[in-house]
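For this depiction, one protein chain was excluded, whereas all remaining protein chains were kept in their positions.
Here is chain A:
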Amino acid sequence: MYKLVGEERFLLWAVCSIQLQVFCGNGGEKLLLLAEGLLKKHVASHSLHEPEALIVYISVLEQQAKYGDALEILSGKLGSLFVIEVDRLRIQGRLLARAGDYSDAANIFQKILELSPDDWECFLHYLGCLLEDDTNWCNGVPNDPILPSKHMDCKLSHLKEELFDSRMSDASEFVQKLQAGTSDNTLRCPYLANLEVERRKHLYGKGDDDKLMDALMQYFFRFGHLACFTSDVEVFLEVLTPDKKTEFLEKLKKGSESLSTVPTKVLGQSITILKVQEVVGKMYKLSKSELEGSAVQMVELYCRNLPLSKDLDPQESMHGEELLSMACNVLVQLFWRTRHLGYFIEAIMILEFGLTIRRYVWQYKVLLLHLYSLMGALSSAYECYKSLDAKNILMETVSHHILPQMLVSPLWVDLNNLLKDYLKFMDDHFRESADLTFLAYRHRNYSKVIEFVQFKQQLQHSNQYLVARVEAPILHLKQNADNIEEEERVLESLKCGIQFIELSNEIGSKSLTFNEDLQSRPWWTPTSEKNYLLGPFEGISFFPRENMTTEREANVRRVIERKSLLPRMIYLSIRSASALLKENIEVNGSLSDPKTSSELKFLLERYAKLLGFSLSDSIEVVLGVSSGIKPSSTIDSDLIDWLNFAVFLNAWNLSSHELAQPNLDGYKAGSWHIVDSLLEKYISEKVRSMDPLICSPWVDLPILVQLVSEPLAWHGLVLQSCLRSSLPSGKRKKKGGPDSTSPPFHAIRESIQSSCGTIEDVMKWLREQINRPEDENLETTLSFLQGKGQNEGPGQVFKIVETFASSINDTELGDWISQAVKCWSPVDVARKIVTGKCTVLSEFLQMCGSKMKLLQALKQQIAQV
């Protein structure tokens, strides 16, 4: 089209396509040369008319490291296409720095800062150029969701001492000038710049702790009342020794005494000091009672300052709101130390108190969501999640708070909605991408086309998206496992699991993206895989936060690879099991479908390999554990997968008989026995060892739910398939049914009996939990908060809230706050915990009930054969 009409936009379309091809790794320099040539020719004949066209031209040159050429174009006539001066200067600075011309680049960045003194990024570029550090200009910085920015990264300067000193003194002088030149007291950059200069000196080995602390104090005097103070200075505090950090904390405390008389500022500074205390790691060193004291102090401060917010609109954030989140963090830490559940309940109480006063606090809801989850009150956690109103792309960034718990819960209807909405959003977006790409072209925003395509890829490679794509069909398989015909319909819609085998094959080579907003996660649950609360108290690293992207990527890959084998293995198991009794009828002993058997064996080998063993070694493991030769703990870490393996192994053996070993009774019960004894061992033992749920966090229940909803369910399908094939029907009826006293029948009968017993154990336990009177449950929950007359243990913070709520002063607090406080009811909160747990248990009981019904039906069926 460009050849036909000679329009700039068609040429740029072609150039963008070339760039995309290069970005996607399908071509190299030659293609870029071609793009450059096309542009050069066009410029010579028609020039360029759009700033976007110039951006593309420069980026083509930049991609080839032709910085000099790009600079020449930028400073020529075409440069005037950039109407906003700062935009042009930024590009110029970047090109100069990339070309290694640090001195000129520093001058350009200095110029930008004179025009725009609050531009932190530009200051870092300026400093980087002064120190001849190319960290900022290296490409390919990995996107890390936990440590999202590498802005502050820098290399240790290679400059000689004298030169380093003189450059730093230039920087200091410039920073002083910036500070002096502004009357705007909200500009933070010039003051942080001062801190950064001191930090760089530290990194070079020429730091002066006192100077840095002075600069930090100056910053505190200006901005100490702001909510962002602590996160602003965190990176600078890191260069101080622990002793110096403590010294700084003391200085802050002293310094704040004489600062301000404006109540909101005083409150802001007090909060800052408490936050700094957390950031410098002091909380770890406090004793249990000191920690309790600290939480009490925070909540008292919150209550005392509530009157400051009386004139605010209810939807506005209140002064001191974060104090309750901070107190919650302290209480969670107390739980670690003591394992006393009362601290969790206390944390829930104060956050719910905060939400009663203002129901819009997102942070409280997120914390509550996690606390309810950890307490096992998952349905209440899900309600919290729903109240976050996470729609659209937020399902990608926010659903990590709830999805992992839901995947192992019996709340299947809610989980189904969660997965369905998320997948619909993502798939719709991918479908609409072509139109959106065209929109950018139509508006001649060529550089955005490239960005958009990369953005689409980022979403397509989302680890969460891939997990949901596998988990959604597995959920449907779980939901329909008690009816083999329904299950077969689901499998048919999944093309018998073949496409998931493809996913499993590909996943190893796919790069995954992590788009979750981990910033909003409480620091005690930094990722969905690692929950510090459940880990040991010692050795936990929060400062600095661990970078776990690589570890997470490997984990997710492993999970997807393993899970996506399931649908096909279930399908093949059903087919394989149907051969057992058929073969018996057909007498000749030949396999009815050797392909099924060999494919299932192949997948078993893969599954075993993913568990870290060969097929024969895996068989040894399950045999050993089931017979008690090996300890149960051998397979604890991948329990569900091991039991799934045993179930599929049995199914395979029903048609292959490779494992068959006549036992004392002379029938081939080996693999049936493995499954039965493993299911019984792990399910019944778990049930026996579990504490009453009302008094325990949610640790064992998800395992129990998975055991029942996966291996036991798949085993149920194997049983159904076996018996279905034995049903007298059609021609077979005339030939006569199978011999119900034959060894296979005996094994099936035993297995049904065993599964019934196992499920009955679970149901009995669940009924005991559910049938406890609500009043008793409420009393137990609240009793966790009642100390035994001493001023220690859980309940101290709760007492503050209770006392406050019972003695409110309407005039002081204003109408809406006092009304809200009056609505506060600790019993209602306790009920939320209890109901949240009971709903989960009821759903689980229903799931077990359905399995029991199936097993009873099978029992009857086999009795009639």
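Please note the rule applied: a contact is a pair of C-beta atoms (placed from the backbone, for glycine too) under 8 Å apart; a residue touches a chain by one contact, two chains touch by 3 or more; residues count from 1.
Just so it is clear, contacts and distances are computed from a predicted model.
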{"item": "Listed names \"Sodium/potassium-transporting ATPase subunit alpha\", \"NADH-ubiquinone oxidoreductase chain 4L\", \"AP complex subunit sigma\" or \"N-acetyltransferase domain-containing protein\", matching UniProt entry of the absent chain", "value": "\"N-acetyltransferase domain-containing protein\""}
{"item": "Of A:Asn392, A:Ser614 or A:Ser783, the residue in touch with the unshown chain", "value": "A:Asn392"}
{"item": "Hidden partner chain, touching residue among A:Phe23, A:Phe452, A:Phe613 or A:Trp816", "value": "A:Phe452"}
{"item": "Candidates A:Ala14, A:Ala99 or A:Leu226 - the one touching the absent chain", "value": "A:Leu226"}
{"item": "Residue, one of A:Glu161, A:Glu250 or A:Glu316, that touches the chain absent here", "value": "A:Glu316"}
{"item": "Per the touch definition above, residue among A:Glu7, A:Asp170 or A:Glu432 touching the missing chain", "value": "A:Glu432"}
{"item": "Hidden partner chain, residues of chain A it touches", "value": "51, 83-87, 115-122, 148-152, 182-189, 191-193, 226-228, 231-232, 234-235, 312-313, 315-319, 362, 388-394, 396-398, 425, 429, 432, 435-436, 439-440, 443, 445, 447-448, 451-452, 454-455, 458, 515, 517, 519-520"}
